[in-house]
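Every protein chain but one is kept in place in this view of the complex.
Up next, chain A:
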Amino acid sequence: QLLGAGPADGQDDDTDSEESEYSGLEDSGSDSDSEETGSDPDSGEEDGSKEASEETGDEDAEVGPSAVKRDIRNTVGNIPMEWYADFPHVGYDLDGKKILKPLRSKDELDAFLDKMEDPDFWRTVQDPQTGRDVVLSEQQVALVKRLQKGQFGDINFNEHEPSVDFFSYDVMIHPVTNRPSDKRSFIPSLIEKEKVSKLVHAIKMGLIKPRRSQDDSKGRYYDLWASEEQGRVRDLRMHVPAPRVPLPGHEESYNPPPEYLMTPEERAVWEQQDPEDRKLAFVPRKFSSLRQVPAFERFIHERFERCLDLYLCPRQRKMRVNVNPEDLIPKLPRPRDLQPFPTTQSMVYLGHEGLVRSISPSPCGQWLLSGGDDGSARFWEVSSGRCVKKVEVCGAIKSAVWNPNQGLSLVALAVGSEVLLVTPPSTAADKQVVTATERLLSEEVESAMGEGPVIWSNAEGEELLHGIRIKIQHPKPVSQVTWHSKGDYVAAVMPDHSSHLQVLIHQVSKRRSQSPFSKNKGLVQSVAFHPIRPYFLLATQRSVRIYNLLKQELSKKLQGNAKWISSIAVHPGGDNVICGSYDCRLSWFDLDLSTKPYKTLRHHRRAVRSVAFHRSYPLFASASDDGSVIVCHGTVFSDLLQNPLIVPVKVLKGHVVTHDLGVLDVTFHPSQPWVFSSGADGTIRLFT
């Protein structure tokens, strides 16, 4: 067909060009295809050179192979060559000169002669581009022949290769195939292209109008979050993560270690519990292999619970403040740096039978007075633990106090409803002091002895030999006596709910008693004289009242949060008061600061029985029913702006708790950092 067409003046048709285009042949340029040579410059190089050498032998041959590449080509481009049918030329070369058609002066006869004579006539075709006759090479002829037979143009292509089965009758594990994708999947779909072009045409022509965007002028829809732009940013930044799913544990394994399996008892307990109370939501089970694990029946349940978790998860970020717990502890100096303070038990004063209610050291520090339930007051030598004198009285001694005045050698004892004034052994003090005491006690004072509720009397006979000098008979049992620092006044407490006569102040030198309070303000627990100023402190169950004795008025009322105050002590500086209570507390009041406690210490486990300040060292101690004495460091600064520094330094143990009573009284040595304590076990202990 091609051969036939070739001589017939080289007209080409679309089908041919189409075929050659898709056949993928290399040498299509030398074919009869006219467009190919123009469009594909590389394809024609070898064939063109052959043509030049074989046939024409004109300028092409002279130019040589390098020139062939360049300018034998027609520059008219990919156009139907019949457009040049009426022209003497077929196009233009690179220099713009006309490429003239070869002279075709051959008539039928010449053609016939050629056909007859020329052995290559059958394979001579006219190049439509140039109009020349081209003799096809052997290869080209063979190609043409193959194509005519419907074979592949490439000789090397084996069309009978063994086929690869994409599908087989076997059931494969994978549903996918190894089939290469179809060719059609690479090329644009013509049908779609047609549809699109129709639509485009219709839009161009105005047949279809694009959907008009609905104008929302009525305000049916609005931006719900428009005003919350800031908040949304914040939400993104402050992302609240979903609560974490707890990681599975060993008990969730299909083959847990035996200790994770439930024993029958545990199982029974588990079944009895409410589902909310159960520690595990399921019973751990053991399977020999994973295959035998049944379907998870709680799946929906668990999903639901997870959804609940997510749904109910708190939507607010918890601001977790990173606080170092060390920083919360107040910076207190180490107890080691606060030496000296009592640390060890050094001496035990043995002798009392029964509770030792009260102890008091002599102002010089050489002697110690103790009074107990066995009805004896004893004088001890501090340094050796020797009982140098024992005064027997009738009844338990509730309180025993040494006169703080160095110029007097006198002690006061509270026995039953009497207050006894007793002289210590005469060698315990200087002779002049003893003489002064004698003079004071033996003075005949015409006091109003018959008046009032109190009867003063001089001791006689046996009692005088023991050292008992003056007896002051009270209407009610006396629980506490305390001296004024000058040593002339002694206050006695008679606790009574119903009476206003609970406190009496006696003046020893004048043998006179007075009742300072005319109203009942509650059960009086303890009283104390202020060490410097003319104040009188009175502790009732809930509060401590401070009275000004000169102005005779209430100066201050300290409200502790204690339920039942047991004892009070005044700092020797006079501005601080500590107050122990039966509800295990010790409250420190700064009188300049407030009427509320500056600090409350709760170190004792049982009721606090007694508190004491040291006279010179910054120490205070508290004694409790738990058998311990706690010594605290309490520096009071002269600078009013600086709060007292309170550091607990030592817990002193030693007393045996007897009948639920531990340490009953605590007091400091007047000059050394030593503390005495007396307990329910009948001992007095010295800690140094």
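Here, contacts are C-beta pairs under 8 Å (C-beta built on N, C-alpha and C of every residue); 3 or more make two chains touch, one makes a residue touch a chain; residues count from 1.
Throughout what follows, contacts and distances are computed from a predicted model.
According to its UniProt record, the chain left out of view corresponds to "Ribosome biogenesis protein WDR12" among "Ribosome biogenesis protein WDR12", "Exportin-2", "Histidine-containing phosphotransfer protein" or "AP complex subunit sigma". The chain not shown here is touched by just one of A:Glu82, A:Asp430, A:Glu443 or A:Asp660, and that residue is A:Asp430. Checked against the full complex, the candidates A:Ser417, A:Ser515 or A:Gln672 give a single residue touching the omitted chain, namely A:Gln672.
Not every partner is drawn; the one left out touches chain A at residues 339-340, 344, 346-347, 364-366, 383-386, 388, 425, 427, 429-432, 435, 438, 671-672, 688.
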